[in-house]
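Please read through the structure below; I'll follow up with questions.
Only one protein chain is missing; all other protein chains are in place.
As written, the chain order gives the labels A, B and C, with residue 1 at the start of each chain.
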Amino acid sequence: MTSGKVLIIGGGPSGLESARCVAELGGEAILIEKRERLGGTPDREGYAKLTHHWRDASEAMADMAAAVTSNKNVEVKYNAEVKSMTGSAGNFTVEIEAGGAVESINAGAVIIATGFQHFDPGRATQYYNYYSFPDVITLTDLEKMLKEHNVVRPSNGETPKKIAFIQCVGSRDRQIGNEYCSKVCCGIASKQAIELREQIPDSKVMIFYIDMRMYGYWENEIYWPAQEKYKVNYVKGVISEVLRKGDKLLIRGEDTTMSRPMEVTMDMVVLSVGMEPSAGTRAVAQLMGVQQNKYGFIEAGGAGGLDPVATSQEGIFVAGAASGPSDLDDSIAQAGLAAARAVASVRKVMA
Amino acid sequence: MSNDILVITEHMDGKFSDVSFEMVGKAKELASALGGRAVAVVVGGGVSSNVFASDSTIHIDDAALSQFNPEAYGKVIEALVKEKSPRLVMFGWTATGMDLAAWLSAKLGVPCAAYVKNIGADLTMSCQAYGGKMSADVSPEGDMAIAACLAGSFPVEAGQGSTAATSIASPVALDGLKIKFVEAIKPAGGDVDITAQAKLVSIGRGIGSKDNVELAEELAGKLGATVSSSRPVVDAGWLPRTRQVGKSGLKVKPKLYLMLGISGAPEHLEGMKSAELIIAINTDKKAPIFNVAHYGATADLFEVAEAMLELL
Amino acid sequence: MNIVVAIKHIPSIADDLPVKGNNVDFDSVDFVLNEFDEQSIEQAVLVKEAVGGTVTVVGVDMIGELDAVLHLALAKGADKAVKITGDDPAADSHQQAKWLAEAIKGMSADMVFAGVQASNDLDGQIGPMIAAHLDMPYIGGVSSVEVSDHTATVNKEFAGGIGGKYSVSLPMVVGVQAASKPPRYAPISKVRQVAQTATIEKVSPSGDATSGLAFKKMAPPVVTGHAEMIEGSSKDVAKKIVELLKSKGLA
Partner (left out) sequence: MAPKFEKVKVVEKEHAVVDGVDISGHWNRMFEQRVITEYTPELIEKVADIPGGESFANCYQCAKCIAVCPVDIVGNYGPRKLYRYAQTGMDLTEAPELWLCTTCKNCLRVCPKEVDMIQIMPAVREQAILAGKFVPAELQQAFENTAKSGNPLGQPQRKRDAWIKDAGVEVPIIKDLARPVDVLWYVGSYPSYHPRGIDAASAAARIFSALGIDFAILGKEEKDDADSQRLAGEKGLFEMMTEYNIETFNKYEWKELMVTGPHELNAFKNVYPKYGFERPVVHYTTFLARYLDQLKPLLKHRVEKKITYHDPCYLGRHNGEYEAPRKLLEAIPGVELVEMQRNRENGYCCGGGGGGMWMDSFTAKHTTMRLSEKRAMEAASTGADVLAVACPFEVSRFADAVKSTGNEHVDVLDILELLDKSIRGEQ
């Protein structure tokens, strides 16, 4: 039995946008979300601000969710997970467990939008001491503090005056197995640095980097203002280790443009952790038999290499960070494309 | 009240300065006209004071006064003047007299004239003013006056004599002084002694800048002369203090004194007017120096110096 | 250290001085800062820089143009400026010294600096007179000042390059012959900045004093002798001088 429905797995920005687009294109979508609410990682991790336009994350995600929940052509299933799948393009049978009940869904196409998870800095080969020193935190930790306008040193509750970001933690690292660039960390660190300078005007904020990778709006709306307007300081030369010095942190590394070693004390160190495929992405990929790359992301690109939402299975598409590190702009663009491709796919079968 | 004239003499290293004798001589002349006495006053020990042609000499001989101390000297002189009530007190307009004359004037409320070049029988004083550009005749009001006299204004010989001095103890207690003499400072060695030079090329403010001093050095080199200067050049740091001619500098008497850009303030004239041949170049045709120099030219010193270099 | 610099605004002798009656015609001359006061200001600032404290410059506003002089002093490192609004261009040294002394009385000065002399000191210099009024010791002809523990060590110049070193327990009045360093350049930027931001305290003149001198005559000096003037261009002058020197065996 062929189906005209598109099954979308994941209720984050990519899944929401896919669902909205499917409906807009006149299709029917079923969106299944593992959590009890929509909004994905930005919602779950409590992102403070989303670029562009510095929009509040929960507000932006609420808008995206509303566009979906208010649409009669989208059916949303919460607390739902994929259990198995059979069939082929035009006629997939997907068994899901939603709220404890198992049900079978017939769909003509599938969009996987299962996203990413943050790198666990405990796995870093460097001695950053994330789990030993309270004042070593990650982008995610800081994001929560920024959202609450309560940036303090976890060790003593004091306002930090000297804050260092260490870039490429868990990314571009063969030893860890993540040779890829996580794309967003330079931008996110810079964004957070701006917010820090806004919230703690007398703070020194420094970003230690191998090279800065910001393009599109990141360059214009984040990087240049961070430096020129907010006086965030960028130092080329990534930190090798974080040690304790009294109640401060001592960062050690090389300042490469000065060709000088550095040992500077900081109140707080922020690890710019990268992206890894989420557990959901890994599980769904296996379950559906779509090919993954060596890092566990869903292999996209298609045979011709220019099909960014195609997976190894016909009728199954991928959007957003499930296929690799991706910022919001790119995820949403991909989601729209995946929606178009999925709708086209089911129409071809139905016709 | 008397018609006496007190002359505050000055001495250093056991020798009285010329201006002391000059003033004593003048005081005698005035005293005889006024019907008073010319009284030489010697403050300090370590000096033979029977050397004046004064009507009398008072020597306040106290070890505490052996070195010039403006505070101690001032107190002693003030007490003496109060006691003697003279018609006129004469100081030299010198490094020591300048510390005392105006101070005493303000202290006692007695008129004071400075830069005095001459004193008439009616005590009208002719003074140099405005850097020698003006001459003023002033007459002091009241019963007592103070004159601070420029060195070289009166003949030295008239004051020289052998009047026996009367030694007295200090009329005031000299303990608890706020000023203490520490030590004498002799001229720094190492540099040439301009007082021993036969030829001097002397530069003034008109030289303009430190760089231009080279031009004078070059000219001096060609002439076998040494470069000396007026005070502003030294104050500006363009030449060492050992090269300064004048009242606060050195007194010179060379065969040739070639002056470039010195206008001739009285303080400078005091140090060089007995040079044998004085030639002055200055752009200001009214510069007082032309009244002292033997030859003068109103010209640009740089142009003249450069032209001379070509000719020498 | 409370350091006070008493300055004199005096007729410029760069040009001819016009005479009116028995004195200089003060209405038609330019007034300038006494050149020894430039040294005095510098020495005061040097002392402040060495031992700390504040420098207050005070002068009688002779013709209503003292502000520019005070601004310059502030730009050179003085901290406060006070002008005594006399506007009497003929005020003599006795009168100025009295006004200055009265103004300085309230300043608890540790040291008062004054230029050792000025070209219009016809009735004496203001330094020793201020000292007399304030009952402070005075030393003039000073060319270096060092201060420690409320004691100043000063070098006084006598004639012939000889000097004397004195130690004085403060307060005192110093007559500055020359500062221990040449006066500094005050950047015009600084002077202009000061001119826009500085406040100059105005003080009314208080206390009368007079030189007690009656002016009978004021005129350019009667010339007794005069140099033989060499005329012509600079080259002519040079030529004649060289000839003269050669004829006398001096070149």
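In this section, contacts are C-beta pairs under 8 Å (C-beta built on N, C-alpha and C of every residue); 3 or more make two chains touch, one makes a residue touch a chain.
All values reported here derive from a predicted model rather than from experimental measurement.
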item	value
Among shown chains, those touching the left-out chain	A, B, C
Residue of A:E75, A:E95 or A:D255 touching the missing chain in the full complex	A:D255
Absent-chain contact - pick from A:K204, A:R282 or A:R341	A:K204
Omitted-chain contact residue, chosen from C:K165, C:K190 or C:K216	C:K190
Contact footprint on subunit A, counting only the chain that is left out	204, 206, 227-228, 231, 233-236, 255, 257-264
Residues in subunit B touching the chain absent from view	208-212, 283, 300, 302
Where the unshown chain meets subunit C, residue by residue	77, 185, 187-193
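Please note the rule applied: only the chains that are shown with their structure count from here on.
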item	value
Central subunit by CA centre of mass proxy	C
Pair of chains whose C-beta contact count is the highest in the structure	B-C
Subunit A and subunit C, separation of their C-alpha mean positions in angstrom	78
Distance between the centres, which are taken as Cα means, of subunit B and subunit A, whole angstrom	93
In subunit B, residues with contacts to at least two other chains	none
Subunit C to subunit B touching residues, read off their complex	11, 13, 16-17, 19, 23-24, 35, 39, 93-94, 97, 116-117, 119-129, 131-133, 137-141, 143, 153, 155-169, 172, 175, 177-179, 181-182, 209, 211-231, 233-235, 237-239, 241-242, 244-245, 248, 250-251
Subunit B to subunit C touching residues, read off their complex	12, 17, 67-71, 94-96, 98-107, 109-115, 124, 127-142, 145, 148, 177-187, 199, 222-223, 231-232, 234-237, 241-242, 244, 247-251, 255-256, 258, 265, 277-281, 286, 288-300, 303-308, 310-312
